[in-house]
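Structure in structure tokens, see below.
The complex appears here without one of its protein chains, the remainder shown in place.
And then chain A:
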Amino acid sequence: MSELRLMKGNEAIAEAAIRYGVDGYFGYPITPQSEVMETLMDLRPWESTGMVVLQAESEIASINMMYGGAGCGKKVMTSSSSPGISLMQEGLSYLAGAELPCVVVNVVRGGPGLGTIQPAQSDYAQAVNGGGHGDYNLIVLAPSSVQEMADFVELAFELAFKYRNPAMILSDGMIGQMMEKVELKPQKTRMSNEEIAEKYPWATTGKPSSRERNIITSVELDPYAFERFNNKVQAKYKQMHKEDVRFEQFQCEDAEYLLVAYGSSARICQKSVQLLREKGIKAGLLRPITLFPFPGVELEKLAGQVKGMLAVELSAGQLVRDVRLAVNGKVPVEHFGRMGGVIHSPEEVVEALEKNFLKG
């Protein structure tokens, strides 16, 4: 039975994780995402579904616990905010290198450094480019509502297991801290060890006499073998671009100017589109839902229709690079965004679009 509640984004993540049948959560507190673990501890899922919730001694420990759990074919997740996610990058590279599925939630705060606890989108480049060392990418989902915070837990796990690759839910302090109406899905049963052994033959579930040992590792010292491995991983990323690009269009049909924004900024931009249309300016919004794989093909199509694009993000200009690569000079692409925890208002976005494309 589904259930309607008013919740914070962070609380929705925790509820959704339990209901989806996640096996383990490992994390370390940091504002503005601490409600994820607080809610899990409050709900005590170890008494109901058997889900493990563990406060590790650090983010580095959390991500390595994820490696262990994921290697056993378990559904494991962690959450943190920017400085904590930076600490996890080595582990994420190892998880990608060992082809292990897991879900990492980043409720972004302003950086660089310890920065601020206010919302930002300045971890975009880190998230979509892998973040750690080596040629790998994370599957990156960008929720723009509390409902999507809940729904994307399931989506992130489905994609992570489909591709055997870590997935990240890239949120921020605004979506994490705000409350909205959420419809929660009914409780699912966690997979049994037998089901895991059958469904995920790569997992270390104990060696039966019928097969060789499974080895979970990211080391390969033979360069030719390792190049073959890298090719295989790259083929997965190509497949993601074919099968799993997700985006939402808002009033794009007749748009002459396009805002491109994700997550919290996309919410603000929806209002900006309304304000622009009230002024007689035909604006639309493309909201990437998957930041990796990026909806570049769709943007390229729209490049033939609009006179200009404005990438709007709570950062100095990271998303804008992917937009420019996608349209490849076909149409002018400009950037607008506040930084350091300051959130732009819908009116500021309107002014930025007018300044860039309609004046002088």
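The criterion applied here is as follows: contacts are C-beta pairs under 8 Å (C-beta built on N, C-alpha and C of every residue); 3 or more make two chains touch, one makes a residue touch a chain; residues count from 1.
The rule we apply is simple: contacts and distances are computed from a predicted model.
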Name per UniProt, for the chain absent here [options: "ABC-type multidrug transport system, ATPase component", "Sugar ABC transporter ATP-binding protein", "DnaJ-class molecular chaperone with C-terminal Zn finger domain" or "2-oxoglutarate ferredoxin oxidoreductase subunit gamma"]: "2-oxoglutarate ferredoxin oxidoreductase subunit gamma"
Contact residue for the chain not shown (choose from A:M149, A:I268 or A:A283): A:I268
Sole contact to the chain not displayed, among A:I117, A:A197, A:I216 or A:I281: A:I117
Sites on chain A contacted by the missing partner chain, in the whole complex: 4-6, 32, 117-118, 173-174, 177-181, 267-272, 274, 343, 345-347
